[in-house]
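Of the protein chains in this complex, one is absent; all others appear in place.
To keep things simple, chains are lettered A and B as they appear, and every chain counts its residues starting from 1.
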Amino acid sequence: MANEKIYDRINEQSPWQDITEGNKIFEAATSKDFCTGEWRTATPVWSAEKCKQCLLCTPVCPDSSIPVNAGKRGDFDYDHCKGCGICAKVCPFGAISMREGK
Amino acid sequence: MAIRERLSGNEAVAYAIRQVDPDVMPAFPITPSTEIPQYVANYIANGEIDTEFIHVESEHSAMSATVGASAAGARAVTATSSCGMALMWEELYVAASNRLPIVLALVNRALSGPININADHSDSMGARDSGWIQIYAESNQEVYDNYIQAFPIAEDKRVHLPVMVCQDGFITSHGVENILLVEDDKVKDFVGEYEPDHYLLNASERMAVGPYAVSNYYMETKRAQRQAMINAREVILEVADRFERMTGRRYGFFEEYRMEDAEYAVVIIGSAAGTCKAAVDEIRNTTGKRVGLIKIRVFRPFPEEEIAKALSGVKAAAVMDRSEMFAAAGGPLGAEVRAALYQAHGTAEVVNYFYGLGGRDITVSDFKAVYDRLETIARTHIITDMYEYIGLRSAQTKEV
Partner (left out) sequence: MEKTTYNFKEVMSKPERLAPGHRMCAGCGGTITVRTVLRALEEGDRAVIGNATGCLEVSSFMYPYTAYEDSYIHNAFENAGATLSGVETAYHVLRKKGKIRDNFKFITFGGDGGTYDIGFQSLSGAMERGHDMVYVCYDNGAYMNTGTQRSSATPQYADTTTTPAGKVSAGKVQIRKDLAAIMAEHHIPYVGQSTFTSNFKDLYTKAQKAIYTPGAAFLNVLSPCPRGWGYDPSEMMNICKLAVDTCYWPMFEVIEGRWILNYEPKNKLPVEDFLRPQRRFKHLFKKENEELIGRFQEEIDKQWEELRNKCN
């Protein structure tokens, strides 16, 4: 099912019969279903106009939250961005600013 | 047609490894199991098997690498004794909780201190809570047969638990006895190919092994592990049936030796059972007293109901422990057998002996004295000492 999340199948209310054998997970990247964006106390804002697509922000994100496609970055993945602000500091063009709150 | 040979227990296990031809064997030497990896290294050096040997730098790494290889999809085995097992203790739990069908050849040797290289069961008994299936042997024949059976038991989908195949250090591991070996192709057929559904090197699936899990998951995981151990009971007997059809040799959870009409019984694990059988025969032949022996083969899972049933007709029983539990009470086998009897409202009077610690010898006379005592206990209903040591030198007349 396309929209089914991992926590619909396995969660802290699951009976023992539903726990996977040996707590092994038989698929990739199920962490995508967990919303770490909830953690933010500051939020990066991307200005597409100021952005020169230098991509210097993209490798510094600890949370893989700046998507890159064919050499161009897109807007932040706010489901997962934790608001650390490293990207804002490295942008040479002032295209990323931090605002308070989520 | 079985092959007649004369082999030590270590040679027999190594021979079985050759026949199974596992994919990976990480191993580190420790007396008295060292010969097993040595023989395997020789088979490899002469191109007889495709097994890859990993010369790990400690037993902890031996089990770690075995866990890695098994999770990756390989049939992985290792061998150890005593402190080597103690060093891999943490990993035993990981192997079992990760549900990996690893087979460990354990050559039982006393744990330090003092350092002692001789047989006792403190190493495997110390690991009895780790979630491993434990199968013990009286002789080289039994350890060979058990080793072959270990693979279909471990790899069965209802089980997926690691198995330790135990034998007494030096006594069977180095003692040469006659043995009947199964032909190579029959062994290959019996163990089959290892074909896991999930493994790290699977092209069509990703797998993650070994998470951190919060309290809300832990208990459910352990319950599932418990179920695997419960399922193992059935699987062990199924595999034993298949083995009997192949070889004519019959195995179960334990052997009942002359127990049909026994009034007095000894319950024991390992090679000393052979000595006890000699005592049983002698007593029966000379006095006609109805004595018998239960030799435990499968200690994990613990066949609680079956043991209680086997002892149900008995007036008095002596449970023999080849390791101390330092409970200031009984030993591991003693505690579990007595619990089983209690559970079944058993009426036998039971005493618990410690014997053979650090390789201390036990004789036919020692066993005869035990049966004498059981007769006295049954007659008087007085047990002055629940726990006794056999063959202990003491300055006091009354011990323990």
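What we mean here is this: contacts are C-beta pairs under 8 Å (C-beta built on N, C-alpha and C of every residue); 3 or more make two chains touch, one makes a residue touch a chain.
Quick caveat, the model's predicted, so the values are computed rather than measured.
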Partners of the unshown chain among those that are drawn: A, B
Touch criterion as defined above, residue of B:73, B:252 or B:358 at the omitted chain: B:73
Per the touch definition above, residue among B:79, B:94, B:240 or B:370 touching the missing chain: B:94
Contact partner of the left-out chain, one of B:58, B:287 or B:312: B:58
Contact set of subunit A toward the excluded chain (per top definition): 6-7, 9-11, 20, 23, 25, 28-36, 39-40, 55-56, 58-65, 68-71, 77, 79-80, 82-86, 88-90, 98
Where the missing chain touches subunit B, by residue: 23-24, 26, 50-52, 54-58, 60-62, 64-74, 76, 90-91, 94, 200-203, 206-214, 217
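Just so it is clear, only the chains that are shown with their structure count from here on.
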List of subunit A residues in touch with subunit B within their complex: 12, 14-17, 19, 21-28
Subunit B - residues contacting subunit A, complex: 97-100, 160, 198, 205-211, 213-214, 216-217, 219-221, 223-224, 227
